[in-house]
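The complex appears here minus one protein chain, its other protein chains still in place.
Up next, chain A:
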Amino acid sequence: MVVKIRLARFGRTNSPFYNIVVAHARTARNNRPLEVIGTYDPIPKKDTYDNSGRLHKDIKLDMTRAKYWIGVGAQPTDTMWRLLSMVGILPPKYRPAASSTPTPSANASPQADQA
């Protein structure tokens, strides 16, 4: 049976919170998984004394277990693939469209170097 790395939604109405779980593909979302390897809080937060307005999202992840499960053939969902590619466990699946075509800022920087 396929083993997946996926998110299990917890939290309350309008305040989602996800466990990053390794589970058999055909089990229900919130069934007891094979293993909980992390959490993902999708609600962006501010730093306490930071007034710049920058937002961050907190993720806890056991990198070693994630690598192990990828190594033995667990299949991450698209969301999990995105998260795992951020820490370099997987190659990025979907690249942003902007990076394929040269952006104005990318054109501007070599000119600045020449000048």
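By definition in this document, contacts are C-beta pairs under 8 Å (C-beta built on N, C-alpha and C of every residue); 3 or more make two chains touch, one makes a residue touch a chain; residues count from 1.
Following the convention adopted for this analysis, contacts and distances are computed from a predicted model.
Missing chain, UniProt protein name, picked from "Transfer RNA methyltransferase 82", "DNA primase", "Eukaryotic mitochondrial regulator protein-domain-containing protein" or "Cytochrome P450 49a1": "Eukaryotic mitochondrial regulator protein-domain-containing protein". Although one chain is hidden here, its contacts on chain A can still be listed: residues 10-11, 17, 19-20, 32-33, 35-39, 44-45, 48, 54-63, 65, 83, 86-87.
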